[in-house]
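For this view, one protein chain was removed and the others were kept in their places.
Here is chain A:
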Amino acid sequence: MERPTIAGRTLKFLVLTAITVAVLYPFGLALGTSLMGRAESIANGGAYVLFPSKPTFEAYAVILSGGAVTRSVLISIGITLAGTALSLVCTVFLGYALSRRGMLGGKPILLMVLATFLFTPGMIPSYLMVKELGMIDTYQALIVPVLVNAFNVVVVRAFFQNLPDELFEAAKMDGCSEWRMLWRIAIPLSKAVIAVVGLFYAVSYWNTFFNAILYLNDQSMHPIQVVLRQFIFRGNAAAGSDVAIVRDLPASSVQMAVLVIALVPILLVYPFLQKYFTKGVLTGAIKG
């Protein structure tokens, strides 16, 4: 096949550079602004900058020295850890059981999981259920209503199904129980997929926003994303909406520091996530 022309290659280069800049520029801007000193921030009227003249962690020191942001970060960490652990246990258990051929009731249970792709129960009935269970204004409300993701169950099940049958047959011959097979064979051989599903759950718990507004009236319980919204959009939220009005206008560096804190955990797990997710997404897509 012919080599690409010079013009074609230049065009491609320009388009790809533009895309890369469009994605990365906002990250740089947020980071740069967050490192701007308070004096500089006031001097330039709260503008955003890519490169602060004298980088300082002043803004981070202010918001992490106790108060709403610190508390919300701790809450989010707690929700993320507890939620991810619980979600993983339920997902792996269900995925494993559904991966075993000929289980009593396996077909109907699988159908029951798959059917959830087609419709949703709707916001109000879901809200009333959470209310009925007495979970309004509790942290459980951020975890339990989103405990199991059907897509993740399908991914885990597909992975377990692709493990060689002989392993399970041999273990069965030796009198190994299903419970032991799960822990000794299935899980150790599926660390990668379990890690990636776990990270997917962790990202979604960390990013929890609307459920917190819906189920938590008590503002001292709000996770980081809700607090971030207050910092960024306080001007818009002033007209008596659900958001607490942050009294003194935070300098743009403080706003961006909150933003950076809200996205740092995502950036930290991203390399791990990226290593495996293509595979996970594809198995899910094909089997689903």
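Points to keep in mind about this one:
Convention: a contact is a pair of C-beta atoms (placed from the backbone, for glycine too) under 8 Å apart; a residue touches a chain by one contact, two chains touch by 3 or more; residues count from 1.
We take it that contacts and distances are computed from a predicted model.
The chain not displayed here is annotated in its UniProt record as "ABC transporter permease subunit", chosen from "Cytochrome C oxidase subunit I", "Multicomponent Na+:H+ antiporter subunit B", "NADH-quinone oxidoreductase subunit M" or "ABC transporter permease subunit".
Annotation: of A:Tyr96, A:Phe168 or A:Tyr201, A:Tyr96 touches the absent chain (contact as defined above). Panel shows chain A; residues 1-2, 4, 12, 15-16, 19-20, 22-27, 29-30, 33, 45-48, 50, 89-91, 93-94, 96-98, 100, 103-105, 109, 112-113, 116, 118-129, 133, 144-145, 147-148, 150, 153, 177-179, 182, 203, 206-207, 209-210, 213-214, 225-226, 228-229, 232-233, 236-237, 239, 241, 252, 255-256, 259, 262-263, 266, 270, 273-274, 277-278, 281-282, 285 of it touch the chain omitted from the view.
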